[in-house]
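Removed: one protein chain of the complex. Kept in place: all other protein chains.
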Amino acid sequence: MALTREQVENIAHLARLELEPAEIPRFQQNLSSIVEFIGELERAETAGIAPMAHPLPGLTQRLRPDAVTEPDERELYQQNAPQVAAGLYLVPKVIE
Amino acid sequence: MSAWETVIGLEIHAQLATRSKIFSGAPTAYGAAPNSQACLVDLGYPGVLPVLNAEVVRMAVRFGLAIGARIERHSVFARKNYFYPDLPKGYQISQYELPIVAAGAIEIVLEDGTVKRIGVTRAHLEEDAGKSLHEGLGAFTGIDLNRAGTPLIEIVSEPEMRSAKEAVAYMKKVHTLVRYLEICDGNMQEGSFRCDANVSVRPVGTEKFGTRAEIKNINSFRYVEKAIQYEAARQIELIESGGKVVQETRLWDPDKGETRSMRSKEEANDYRYFPDPDLLPLEIDEAYIEAVREALPELPDAKAARFVAAYGLSAYDALVLTASRELADYYEAVVRAVPEQPKLAANWVMGELSAALNKDGLEIGAGRLSAERLAGLLVRIADDTISGKIAKEVFEAMWASGESADAIIEAKGLKQITDTGAIEQAIEAVMAKNPAQLAEFRAGKDKLFGFFVGQVMKATQGKANPAQLNELLKKKLPG
Partner (left out) sequence: MYRQTLTQLAADLRARRVSSVELVRAFLARIEASQRDLNAFVTVTAEQALAQAEAADRALAAGRGGALEGVPFGHKDLFCTAGVRTTCGSRMLERFISPYDAAVVSRLKAAGAVMLGKLNMDEFAMGSSNETSYFGPVRNPWNRALVPGGSSGGSAAAVAARLLPAATATDTGGSIRQPAAFCGVTGIKPTYGRVSRYGMIAFASSLDQAGVIAASAEDAARVLREMAGFDPRDSTSVDAPVPDYLAGLDQPLSGLKIGVLKEFFDTGLDAAYERCVREALQVFERLGASVREVSLPNIPLSVPVYYVVAPAECSSNLARYDGVRFGHRCAEARDLEDLYKRSRSEGFGAEVKRRIMTGTYVLSAGYYDAYYLKAQRVRRLIAADFERAFGEVDLLMGPTTPTAAFELGAKVADPITMYLNDIYTIGANLAGLPAMSVPCGFAAGLPAGLQIIGPHFAEARLLNAAHRYQRETDWHLRIPEAYA
């Protein structure tokens, strides 16, 4: 297979996903076949071709004037927050 | 034991002093209630998109021009992907392969007066993360995203510094420069100006770089110096005792005076940079760059050179006086009012004025004593109305009361006595009062000359013109 079990575990960790040990073989299988499938791209002759990050050529970034346009809507925005205290979003304590 | 060389590179993050954030219209003001300045874009809500702040671009170009760097006509924003609670989108929008400012340089002046050129590898734009608060929340850490999205310019130096002192000089120079350019307020307590130091050591004479450690978030010039010195010593000792320096991130602990490893386990950081598809390439044309160039203020190096040439100051004095634009402008305002006394003005601005500002914890911009007022005092020294010593007294009174030099001199009757007759009278009185010392002096005890100077000064409340007093004493004492 294109990917080892360890590679799959590393990728999952980078993406902060937890896979059940029983699931890993199936993910390994699926991801390997995807990787093999996209490996077809190797065949394409792309010497001297620049990567295309945006579909419409020639467009450039527009600039916005430096002005405050957003009011304080903390209460509204925090309605969706799972855990908040004193206006702060809470996560399990992080030790640096 | 071979001699060791310390190799230092600095990464400085300066918050750009815009009104709104780099990619959103939320305010950037410091000190607001938690999450009251975090809009949907800053919070990384589903469906929101970044739009670039025009002022941020102007400030970056300003900086690039000031360090003689090439401004990239085409630069790209890239995503730096990693998970941390103060990074709401799970990626930071930064610049990677194509930063807006390419290589430039900064000149520093060392203590012995030598000038060293430190290369700047690049400077790029990125967004700041939020803040984590670990205290007072029990088993939780609290996240405040007010700071998330504040514009930063990251300035990366070449690893060309060879001592902690050089690093401090570089950091100070960059600090001065960003304030001169009015792109950053340089407030290290508030986190507007942060420094990470990359430190490694190698035996003198070798070319290969040693493994470096990164020391993060040092927020004062003093700490930079101490942290680098500590780290260099730590690495040398480690290597000399057979160990190996680990490439890691370390935090400077000012209370303990040491650096310590930041992560309990080594995190392999694969940031998976790729161009941000929500932002288009930033294109800057010649006309834009020229317009920014034309609007540049006189930069510190040029100003210092001009001070040396125009005012006859030493290189060191010029450096001190041009440390900030406000101070330099103040000095020049003083000189404009007392044009024949640039050195006197320099001494007083660097001396009494700076000491008074420091003591009261004020910046020159606080406006406690105007340049014109100070000039008013210097004029009276220059025209002999008061002596230098009395002037200090007058200055203190001016500082406290805000009144003019003339008003205080008048009110306290501090005018120097320059009338020969009056001084002679005072001398005669002192001579009459101190017959024993007079006799001793006349017998050959020359040392007592100072005693008579002191006595006359006391009798005249320090107002006798010292030069005249000297001359007259020399005439009268021998008898």
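Order of writing sets the labels: A and B. Residues in every chain begin at 1.
Basically, a contact is a pair of C-beta atoms (placed from the backbone, for glycine too) under 8 Å apart; a residue touches a chain by one contact, two chains touch by 3 or more.
Everything numeric here is computed off the predicted structure, so don't read it as measured data.
> Looking at the full complex, which residue from A:Met1, A:Leu14 or A:Val68 touches the chain that isn't shown here?
Among A:Met1, A:Leu14 or A:Val68, only A:Leu14 touches the chain that is not shown.
> Could you please point out the subunit B residues that touch the chain left off the display?
Answer for subunit B: residues 40, 43-52, 79, 81, 83, 85, 88-91, 143, 145, 270, 272-274, 277-280 touch the chain left out.
> Using the document's contact rule, name the residues of subunit A that touch the chain not shown here.
Within subunit A, the residues touching the omitted chain are 3, 7-8, 11-12, 14-19, 27, 30-31, 33-35, 37-42, 44, 46, 49-57, 59, 61-62, 64, 73, 76-77, 79-83, 89, 91-94.
The rule we apply is simple: only the chains that are shown with their structure count from here on.
> Over in the complex, which subunit A residues touch subunit B? Could you list them?
14, 16, 53-54, 59-70, 72-74, 77-78, 83, 85-96
> Spell out the residues on subunit B that touch subunit A in their complex, using ranges where they run on.
18-20, 24-27, 33-40, 43, 45, 51-57, 76-77, 83, 85, 132-134, 137-145, 251, 262, 264, 270, 272, 275, 277, 279-283
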